[in-house]
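For chain A:
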Amino acid sequence: MLKYRNVHSSSYEPLFSRRIFLYGSAGIGAGALAVMCGLAPALRPSRAWAAEMPKRGGTLRYANTDTLKPLVDPATVDALGPSDAVRGCAEFLTEVDEHNLPHPHLLETLTASEDLKTWTLVVRKGPIFNTPTPRALDADDIVFNFNRWLNAKIGSSMNGLLSPYLDASGIEKIDAQTVRLHLKTPSSTLAYDLFHYAGAIVPREFEGDFLKQPWGTGPFEMVEYVPNQSFTLKARKDYWRDGADGQKLPYLDQVISIDVRSQASAQVAGLTSGQFDLALGLDYAAYKQLAGEPDLVMSRIKSAGTVLFRTRIDQKPFDDPRVRQALRLAQDRDQITQLALGDTGFVGNDDLVAPEVDPAWAPLDTPKRDVEQAKALLAQAGLGQGFRTEMRYPTSPDFIATAAQVYAQQCRDIGIQIDLVPMPPDAYWDKWTEWTFAAPQWSHRPLATMTMGLCLRPGAAWNETRYADPQFESLLDEVNGLIEVEARRKVYSKIQTRLREDGPFADPLFMYALAAQTPKVKGFVPTAFRYGSFSDTWLA
Partner candidate 1 sequence: MTSALVDIRALSVDYATHDGLLHALRGVTLEIVTGEVLGIVGESGCGKTTLGYALLGDLGPNARVKGVARLNERDILAMTRAELIAMRGRRVAMVPQSPGDALNPARKIGDQLREVLFVHSRLKGAQATARICSLLEKVHIPNPQAIMQRWPHELSGGQQQRLVIAMALLGEPELLVLDEPTTGLDVTVEAAVLDLLAELRRDLGVTIALISHNLGAIARACDRVIVMYAGLIVEAGTAAEIFARPRHPYTKALLECVPRIDRARSAQQPVPIPGNLPNPFAALSGCSFANRCAYAVFDCLAEQPALLPISEHHAAACIRWADIAAEPVAPKPGEAVQISSTDRREVMRIEELDVTYHVRGTKGGGGILKAIDAVSLDLAQGQVTAIVGESGSGKSSLASAIAGLRPADAGAIYLDRKLVHWSLRRRAGWTRKFLQMVFQDHTSTLNPELGAGRSIDRAVRLLGGARGSAVRARTAELMQKVGLDPTTAFRKPSELSGGQRQRIAIARAFAGRPELVICDEITSALDVSIQAQVIAFLQSLQRANGTSLLFITHDLGVVRQIADEIIVMYLGTVCERGPADAVFSGPNHPYTQALLESVASPDPALQRKHRPLAGPLPDPAERRIGCPFKTRCPKRLGTVCDTTGPPLRSAGDRHAIRCHIPVEELDRHWTPVAGTHISAAPKNGVDNISGVIGQ
Partner candidate 2 sequence: MRTLQHFSGGAVPLLPAILRRLGRSKAGLLGAAIVLFWVLAALLAPWVAPYPPNNLVGPATQGPSTLFWLGTDDLGRDVLSRLLWGTRSVLLLAPTAVLIAEIIGAAIGLASGYLGGLFDQVIMRLNDALIAFPTILLYLLIIAALGPSRVNVVLAIATASIPGIARIVRGVVVSLRKRGFVLSAQMRGESLWYILAIELLPNVRRPLLVDTLLRLGYATFSIGTLGFLGLGAPPPDPDWGGMVNSGVRWLSVSAWMTAVPAIALASLVVAINLIADAFEEGARP
């Protein structure tokens, strides 16, 4: 029997007021969800766990199953592993909680104008950088960070998120605590974007190498970072937040993260042997094996993390929408999901919108498999004899390989023979935007439009499909100017329909973020992001 911690049962009120927009309550437990645009106290409270007084001390060992890639600059972090190391030492302007709710974090308030084009950021008083001479965070640091993110030479993925609506010229320092952003186009996603893992705030003295200058306002300090192996953080004495016991956070003395890759055997062995207290982003196989363990608390959080079978529409034969549609129709989504992820995945609908995860999700019917129509479309496209093509995919995580194999098998039914080319992840990602036909993994983002902005706009850095559709683009612009859930849902419906008919990919499934922890780990709530953030965590 599986034991799930019900992550939706904890209750606390989002503390934002003024211009609230409500997302529909479809299945989301907490009901009300806000984007902070007001003057609320804003900081998410330290979670008080039912009548339990946190204990201090101890070392938390956890496995992040994403690789501990080398860490250089927080702004260029491109994996969860190193981002966790940064997250312990440095913090973000906002925080998105397990309900997909954004809160201001290093900000006192985050306020938008009516037209969502002018955003005012008021810096919190209190956070202190652990620079050689500790000093307080101020507006100059914020400006410094925004400029770094928008500097193409640094190559931050924050640039991909922010540059569609923000130029460096739009950053205005008002006073020592206030920064104003003048956007090119309205944005409803800024609060979310600021929580992207590359958005950790570093002091303006920072010169580019985080291992030499591990500076931030976070609860921990870097002890060591061994790429592909592990990192160790130790508690900072002068962190700015207080715990439930009235003393400074964090509770833990030390955090150690271990790189176990997506090796199920290592994950299982580590957890069952007590080598780790916690594992984030478990492999499906490991999850399935651990499900029988009596002494583990398993969690399963729906996420927008997905795998795409994507084409490059500037390459034959995928330039023909009928071919792409046939590739979508070939899918038996249930079989793919079932075999690749079992009950740790759920079916996707070729539109990047994860049902029930994105609040504005439009509940359209799941497309059915239709071999005959797929064949007909291929015939129309002049490919009645079928064709043969290569599909590349990274060998890790494992479920991609499974999904790809199942899909390749299904495509045979419509006459397409897919030669699978598994690639070592590093080699795959080295040229990932160049492959003609591939199966990349896209990680969880709270709003589907964030992902779409990154990968479906012409000229976007991560537009691996070369997709360029004016109709789709105008819809995306439209939704970015909307903040109200139901209004967004109406546009979502059009976007989803468009992508299901014309999009450059098939999107068969979404994954649950899987985690397992021993019962003694308290004060940690796994999220769909799979971030490891332990300021409020203690060991019972």
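Assume a contact is a pair of C-beta atoms (placed from the backbone, for glycine too) under 8 Å apart; a residue touches a chain by one contact, two chains touch by 3 or more; residues count from 1.
These made the cut because all candidates are chains of the complex that A comes from, given by their letters.
Keep in mind the model is a prediction, meaning the values are calculated, not measured.
Applying the touch definition to chain A and the options 1 or 2 in this complex singles out candidate 2.
Residue ranges on chain A touching candidate 2, taken from their complex, read 263-265, 268, 283, 285-286, 288-289, 335, 338-339, 342, 395, 398, 401-402, 404-406, 408-409, 419-424, 427.
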